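The complex appears here minus one protein chain, its other protein chains still in place.
Entry: chain A
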Amino acid sequence: MAAGVAAWLPFARAAAIGWMPVANLPMPVAPAEKNRRQDELIILNVSGRRFETWKNTLDRYPDTLLGSSEKEFFYNEETKEYFFDRDPDVFRSVLNFYRTGKLHYPRYECICSYDEELAFFGIISEIIGDCCYEEYKDRKRENAERLMDDQEDKKDAKLPNMTFRETMWRAFENPHTSTMALVFYYVTGFFIAISVITNVVETVPCGTVPNQKEVPCGERYTVAFFCMDTACVMIFTVEYLMRLFAAPSRYRFMRSVMSIIDVVAILPYYIGLVMTDNEDVSGAFVTLRVFRVFRIFKFSRHSQGLRILGYTLKSCASELGFLLFSLTMAIIIFATVMFYAEKGSSSSKFTSIPASFWYTIVTMTTLGYGDMVPKTIAGKIFGSICSLSGVLVIALPVPVIVSNFSRIYHQNQRQDKRRAQKVQKARLARIRIAKTGTSNAFLHSKRNGLFNEALEFTQLPYKMNLSEQSSTEEEQLLTKSTSLLESQHHHLLHCLEKTTNHEFVDEQYYQQSYLEAGLQNYPSRSPSLSSQDGMTGTCCSRRSKKHHTPLQNTSAPALMQPLTHKHTHQQGLQELSTIHIRPLSTSRSSLNMRVDEPASLNCQSNQITTAIISIPTPPVTTPDGDLTHQNVVKVSTL
């Protein structure tokens, strides 16, 4: 329960009077306040600086050091104060948390020392208020990154027992790890360069044979170039096969971009080997040689900048595509206009609209080759409009790319923030868990406390008949102390349960029962639980209610039955049924009676029997069996 409103608990409890007239069940007894003391001041001495606060303030958060009995360890008898040998500046924030319910992170504080103090005082950092949470998380992330950088330097140290394959893969990925890797790195880089230069020089005309036109070097020194090419392809093939062998996941490696580039780079050579001297396909073969230029992309393994550029272009693709589309629209428009404008003039180069495309592109990109010029006046007017608009259109892509680049750059930073936001979800989840912790605490204490209430409630003229074993167990659970605040809060929730005649259950339980209700339809009914729904009023009203609404009564137990059934099979799940009023009859047969036997209900009798049936772990299977089981506590009249 949020402690900031702890002081309002008396109000909430007083307001519960609104439920009283409506409730049909008797209310549980209020928790005993025998150990109520006047609110006292507590002195906390933190490294000499004295802080004083009310005890109730600290009790608001019983699962922290100051709120629990753990602080007794720090109690100093002579000075009657609690001494903590910690940083008093950070303690200020900690104490303010108790006072206001919000934890703040002071900016000047070191994140590590702050975390340590929080850990010492048992406060989770997720409850830092929204005002300071971003700052806290930023600092924490920076710190984590710093730690990670330190770690990465250590990560490259060779682990003692890596397999040969793993060593190879590590060598391929980080060339700086070993000398061999570095040598390999430079050798492949060298050969990529050689291969590219060879491809280029191949086509340069070098030297003339006197009676022939200039031939490119490639055809002059065919053998030399062929040998060079073969050597390069050999190296590349070997490298590719080695990478393939060393890759941890071969399938994923084969799908990666770099390996595709590798394959495309070496494939033409092999295809060329296969289909030599075949005139028909030599045309296609020549085309394939173009793909050799892709070898230059192999450099991207060696250059980080190329990779980033490629990534940028890839992520700009949508913007550039749209830009291209709008450019195409403009080109079509202007080409059409120019064509029709120049149609009249004789010997115009604007023979068709597609032919005008070329003029439009050249004009809009401000190239202006001059191979096509308009001659008519209309053509010139539209031509000038075209070039002016071209200037505008060309100005567009540059900011797009720039903004995309900065967007990608920030995206990297944002990715980190997104990771932080995921932690935010985790944070919300944890806060939610803490919240359900409250209700779970209530459910838990209900199991323990219900017994206590049964004891108190039946102080009136009943004699209790407890089984020995269960009493000792429950007594031990009773001595587990809950703070007064908690017990009062639980009492409040219990009153609400009584008013509505429904119980709080935790979420997973509810979902299970919900599912079960759909699936099962347990025919026989547990009398104790089935009568619960009917017992919403006094006996007489119940009977009349039964006559009015037979259907609902029968359907309700069906809903509850699977739950009981499920109960008994669940490991370690103990759920106490509520205390319910049963008419006077203690014999087992009458306890087993069905709901549709109202005749056996003794409306006139005022004596009541309460039965608490705790359904324990497995051995008990049927509700009937419960009654005989040891853990059943039956309070019977005499």
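Definition applied: a contact is a pair of C-beta atoms (placed from the backbone, for glycine too) under 8 Å apart; a residue touches a chain by one contact, two chains touch by 3 or more; residues count from 1.
Assume contacts and distances are computed from a predicted model.
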Hidden chain of the complex, named as in its UniProt record, picked from "Kv channel-interacting protein 4", "Metaxin", "Regulator of G protein signaling 11" or "Exosome component 7": "Kv channel-interacting protein 4"
Selected residue (touches chain absent from view) among A:26, A:344 or A:368: A:26
Contact residue for the chain not shown (choose from A:245, A:270, A:322 or A:510): A:510
Contact footprint on chain A, counting only the chain that is left out: 1-2, 4-27, 29-30, 33, 39, 100, 435-436, 438-439, 488-489, 492-493, 495-497, 499-507, 509-510, 513-514, 517, 533, 536-537, 541, 544-545, 549, 552, 556, 559-560, 563, 575
